[in-house]
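Missing here is one protein chain; the remaining ones are kept as they sit in the complex.
Chain nomenclature is as follows: A, B and C, assigned in order of appearance, with residue numbering initiated at 1 for each chain independently.
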Amino acid sequence: MNEQEALFEYLLRLGDNALILGHRLSEWCGHSPALEEDLALSNVALDLIGQTQLWLNLAGEIEGKGRDADKLAYLRDARDFRNLLLVEQPNGDFAMTMARQFYFDAWHYLQLQGLTGSKESRIAEIAAKSLKEVAYHLERSRDWVLRLGDGTEESHRRMQAAIDDLWMYTGELFEADEIDRTMIQAGLGPDPSALQESWLDLVRATAEEATLALPQPGWAQRGGKRGIHTEHLGYILADLQFLQRAYPNAVW
Amino acid sequence: MNEQEALFEYLLRLGDNALILGHRLSEWCGHSPALEEDLALSNVALDLIGQTQLWLNLAGEIEGKGRDADKLAYLRDARDFRNLLLVEQPNGDFAMTMARQFYFDAWHYLQLQGLTGSKESRIAEIAAKSLKEVAYHLERSRDWVLRLGDGTEESHRRMQAAIDDLWMYTGELFEADEIDRTMIQAGLGPDPSALQESWLDLVRATAEEATLALPQPGWAQRGGKRGIHTEHLGYILADLQFLQRAYPNAVW
Amino acid sequence: MSPEERAFQERIDADIKIEPKEWMPEAYRKTLIRQISQHAHSEIIGMQPEGNWITRAPTLERKAILLAKVQDEAGHGLYLYCAAETLGVSRDELMEQLNSGKAKYSSIFNYPTLTWADIGAIGWLVDGAAIMNQVPLQRCSYGPYSRAMIRICKEESFHQRQGYDIMMKLARGTPEQKQMAQDALNRWWWPSLMMFGPSDADSVHSAQSMKWKIKINSNDELRQKFVDQTVPQAEYLGLTVPDPDLRWNAERGHYDFGAVDWEEFYQVIAGNGPCNRQRLRTRVKAYEEGRWVREAAEAYAAKKAARAQAKAA
Partner (left out) sequence: MSPEERAFQERIDADIKIEPKEWMPEAYRKTLIRQISQHAHSEIIGMQPEGNWITRAPTLERKAILLAKVQDEAGHGLYLYCAAETLGVSRDELMEQLNSGKAKYSSIFNYPTLTWADIGAIGWLVDGAAIMNQVPLQRCSYGPYSRAMIRICKEESFHQRQGYDIMMKLARGTPEQKQMAQDALNRWWWPSLMMFGPSDADSVHSAQSMKWKIKINSNDELRQKFVDQTVPQAEYLGLTVPDPDLRWNAERGHYDFGAVDWEEFYQVIAGNGPCNRQRLRTRVKAYEEGRWVREAAEAYAAKKAARAQAKAA
């Protein structure tokens, strides 16, 4: 795989994370615990859809085969998706959604921070723009971890279950593979493993403040970055892609 | 609409009922209350898939545009589906599934009985074959209405809720429209409104034996037969049709 | 009429806004609460038919626009509940009324969204009719309601343009897309006309509400205005309005149109629309399943306040 191919894959990962998590959050719209949350969750989803467009359009440009963000989002099958397993996990209850969001936001923030130093100026620009949005996402999801962890007995129990349940999907966030290494060497993106300590510090401090017990490091589920997903992704795509698949070549 | 066009539409209704209800039942596979039910629900679903193939293949022949059962099942969008609203309703709990099945089977049996007298021999043959299967379906779903209605307090409550909930989708079963009238006049199919009394007799007697209160006749939801569905159908089709849509012209 | 009532009516006649803490007749307060909360409920329930297509929107841009629109509806609901709260009723009370089926909301949301074109038709027709109803209400006599309406109308007209844009893309698209657009118009036209409510002759409460300036135009007036505005738009799209009696009446300077099927209207109002039960259940489910979250947020806030106090002491 040459650098350009690796960069394409790398950008798909960035775009697919935003796409799939944005999709999951958008499933909440109209079903959340309070109107304020319908607004807030939609805001985060909208930011992520915007980021999807930026990353996937850039991916399409790098690829140079005439695929734009929509073509990449709507016309790839599950094995060609490159998002982390974490973001495709079902919404579950509100605690599960917020635990997923907090784990992701805390990583996403560090990842984007690293990307602002990318030698590829378009990456650095998108990262800088996204970083501002994600700083707010992180503030919000962290706040909900605190509220639910240190709220009622029920909310504590649910939030503890959620952070336990999703823990096994966090290892993948920090594992560098060949593509990551190519990016690091080319000065295009940060070393994922270098983000782990800061992430753990934040997650640990938040859990403590939220009176939650952080799970022990254990076996990490992995595969999303190379297209080996959980069984959930296929169903997401069936809905997401229905119209583009059913009416090929139509303009909407 | 000439007779041939009406017949095509009529056969779509027969085929789509079987297709969509079979799909719903197949969703239970592996999730039912007991292994025996995994077997039994799958049996019914398999019968319905078989009937789908017969009806839709015949529909395609009548249409004469080269569409077979698979093309009709996998390449029409929701507005072109002609199934009753009843069969697309979500599975809900086991009581809901069985109430839906009983309402449908009781009608389906009478409908097929009428169709065995069709002047079109292919219709009469498919009806005769299906009738044997459906006699068993009806025996089974009726039995579950009894068991759950006259089982425990909880099962009684759930079954009562289910027959109440689905009642408004039963009116459509007996409403004759232009297509039905064309079929009646041509001696191709029975008058739906003529089936209502026998249906009500069976449903009433069953409810009584099951210690259930039958809902009062009320406003009937309608539209399925002319393609005005509930919001559930679109999601069924997104899954059902995914592969055919995503890989056009592939052979499986 | 008591002196207070007379003074109140004089202020209204002079186009002076009534503000929350001022004296107002009980019937004015009650009517307003009913009207504002029905409107709020409609925004909330209205999130469902459109929300149904968020996960299936055909492009990323359409998805973002639709999500933002449904989000705006949540926002409108929020403004309106706040406006109602200034009249001494809490959001929780109003939500309980909605959830229990006591409160009404706009019947149009009891129809299903069956294709993507329905998202266009809702924006174009349903938001169009809503704006027609709401624009005059910007001038209504109750200050908080009037101000909420000003914000809402601005956003709604944006939504309407987006809806029309969807219709335009479909009408200029493939034959299948054009058919989809026509089909949506066929299904949403009459329910949209019903949004203006029964004919003036059959409309209760109207006279008093108009005197209080919480209703500005008559139902039939607005309906006519809507038809006059919308028919040329349909023509521009190349779509046919599903009304054989529709024709331009040069003498009146308006379109004549066919009779609305009020039997259907009353059936839907009475709970027999295609989606009444589904809409209400979805709402109740979200509300009930969110209870523990709301309780947790309150408990946390209380703990935090207590800690801050303990620290300060």
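As a convention for this text, contacts are C-beta pairs under 8 Å (C-beta built on N, C-alpha and C of every residue); 3 or more make two chains touch, one makes a residue touch a chain.
For clarity, every value in this text was computed on a predicted model and none was experimentally measured.
J.: In the intact complex, which of the presented chains make contact with the chain not displayed?
T.: Displayed chains contacted by the hidden chain, ordered by label: A, B.
J.: Among B:Arg79, B:Arg158 or B:Lys225, which residue is in touch with the absent chain?
T.: B:Arg158
J.: Mind listing the chain B residues that contact the chain we can't see here?
T.: Counting only chain B, the missing chain is touched by 19, 23, 26-27, 29-39, 42-43, 45-46, 49-50, 52-53, 69-70, 73-74, 93-94, 146-148, 150-152, 154-155, 158, 239-240, 242-244, 247, 249-252.
J.: Please identify, in ascending order, the residues of chain A that touch the omitted chain?
T.: Missing-chain contacts on chain A: residues 77-79, 165, 168, 218-219, 221, 223, 228-231, 234, 238.
The rule we apply is simple: only the chains that are shown with their structure count from here on.
J.: By Cα centroids, which chain is closest to the centre of the whole protein?
T.: Minimum centroid-to-centroid distance belongs to C.
J.: Please compute the C-alpha centroid of chain B, do the same for chain C, then give the distance between them in whole Å.
T.: The computed centroid separation for chain B versus chain C comes out at 37 Å.
J.: Using the touch definition from the top, which residues of chain C touch two or more other chains?
T.: In chain C, the residues touching two or more other chains are 56.
J.: Hunt down the residues of chain B that sit against at least two other chains at once, touch-wise.
T.: In chain B, 77, 234, 238 touch at least two other chains.
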